[in-house]
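Right, chain A next:
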Amino acid sequence: MKELIKLEHITKNFGNLRVLDDFSLTVHENEFITLLGPSGCGKTTILRILGGFETADEGKIFFEEKDITDLPANKRNLNTVFQKYALFPHMNVKANIAFGLKINGKSQKYIDDKVDYALNLVNLKGFENRSIDKLSGGQQQRIAMARAIVNEPKVLLLDEPLGALDLKLRQEMQYELIRLKKELGITFIYVTHDQEEALTMSDKVIVINDGYIQQMGTPEEIYNEPENAFVADFIGDSNIIGGTMIKDRLVKINGHEFPCIDEGFGNNKLVDVVIRPEDVIVRERGAGKINGTVLTRVFIGVHYEMLIKSEENEYEWLVQCYEKYDIGEKVSLDVIPSNIQIMNKPTSSDEEAIDLDI
Partner candidate 1 sequence: MTSKKALATPFMIWIVAGTIIPIGAIAYYGLTDRNDRFTLENVLAIGNSVHLQALWLSVLLALISTVICFLIAYPLAIIMKNSNFGKRGFMIFLFILPMWMNFLLRTMAWQVLLEKNGVINGMLEAIGLPGQEIINTLSAIVLGMVYDFLPFMILPIYNVISKIDDSIIEAAYDLGASTSEVITQIYLPLSVPGIVSGVNMVFIPSLTTFVISNMLGGGKINLIGNIIEQEFTVSSNWNLGSGLSLVMMLFIVVSMIFLERFDKTGEDSFI
Partner candidate 2 sequence: MKKSLKFIYIGIVALFLYLPIIALVVLSFNESKSMAVFSGFSLKWYEEMFSNRMIMQAVINTFTIAITASITATIIGTLAAVGIDGMKSKQQNLVLGFNNIPLLNADIVTGIALLLTFLMFGISLNWGTVYLAHVTFCIPYVILSVRPRVNKSTNTLYEAALDLGASRTYAFVKVVLPELRPGILAGFLLAFTMSVDDFVITHFTRGAGINTISTLIYSQVKVGIRPSLFALSTIIFVMVLIILLLVNFLSKRGKEKVIY
Partner candidate 3 sequence: MKKKIVLVISLAIVMLVLASCGNGGGEKVYIYSYGDYFDPDLIGMFEEETGITVVLDTYDTCEEMYPVIKNNSASYDVLCPSDYMIERLIDEDLLSEINFDNVPNIKNIGDKYMEMSKEFDPDNKYSVPHTFGTAGILYNTEMVGDTVIDSWEDLWNEDFSGEIVMQDSIRDTFMVAEKILGYSLNTVDEDELKEATELLKEQKPLVYKYANDSTRDILASESAAMGVIWNGEYLYALELNDKLEFVVPKEGSQLFVDSWVITKTSENKENAEAWINFMCREDIAKQNFEYLTYSCPNVAAQALLDEDVLNNEKVFLTDETIDNCEVLKDLGPEGNELYSKYWKEFKAE
């Protein structure tokens, strides 16, 4: 795939606060890329620098190998779908969608056709003359999309576009976005703090925290092989516990040795171990390695979610399973080797702070 956008060594400060620090990223053509991270992590700032609403303090931006670092927003061939849609309240639906086309001096015929096409695409045919404040949130969202795509941008920047919608609508719109992406065949750069959204839609997810990229990869990679405690904790629920890598393919957790599939950490090295709650196997007492007592139990639809307190070191395991165990019941836990994910202990003080939080 061809390289489309390149961010090189971007640094951005707001006052004394460093939001982005030496941030580099390459986006390829026709990718659906998601910047995922907690609020304040710098993901929106990246999008705004791309859109031309902020200027980076240092670093360069290339678009199709041209330096666009100093190009103002209105000259960039990319369009943004804003968090709260930012529709023009004094214009009707059609005028909103036609805005960019009119500015670019397109013919009336072309504009009419384009607006028709865009409204069709977002399933809002016949809404041309509605006024903006008469639309529901989901409809406004679609108009915002339509307004951006009629300009045929090479890249669409989406800043938490589904944040203001309710759950049901949000799920619907996720499918809608995937469909749109396929039909348009352009690059989407999507910003969200919702990991489910990120995993559902993207080709590539970039997890960001404190202005740094924590991990980059396909949704599966991110979920199954988190590279550090932050990613593991941020993406889905996890049990993150300290352990010792005795040798390749053998790790000691809670005083018990578990075979695993990771290599290259060295011998007798302290590591972090990530085990997803659904990967913990609950067995009758004695049938597993770690002994524990069921503390709480909630039924959440498909399965039960339980906290099980380990007897050896009081660690509380988050566990999901289909069988029902009573509170106070004594059980044993086990994990199969491929579900054990080993990570290096964080080295920077920043990440230690995160560790403490966990």
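By our rule, a residue touches a chain if its C-beta (ideal position, glycine included) is under 8 Å from a C-beta of that chain, and two chains touch if they have at least 3 such contacts; residues count from 1.
Here is how the candidates were picked: all candidates are chains of the complex that A comes from, given by their letters.
Computed from a predicted structure; not experimentally measured.
This complex places chain A in touch with one candidate out of 1, 2 or 3, and it is 1. Residues of chain A that touch candidate 1 in their complex: 51-53, 72-75, 79-80, 82-84, 86-90, 99-100, 103-104, 147-148, 151.
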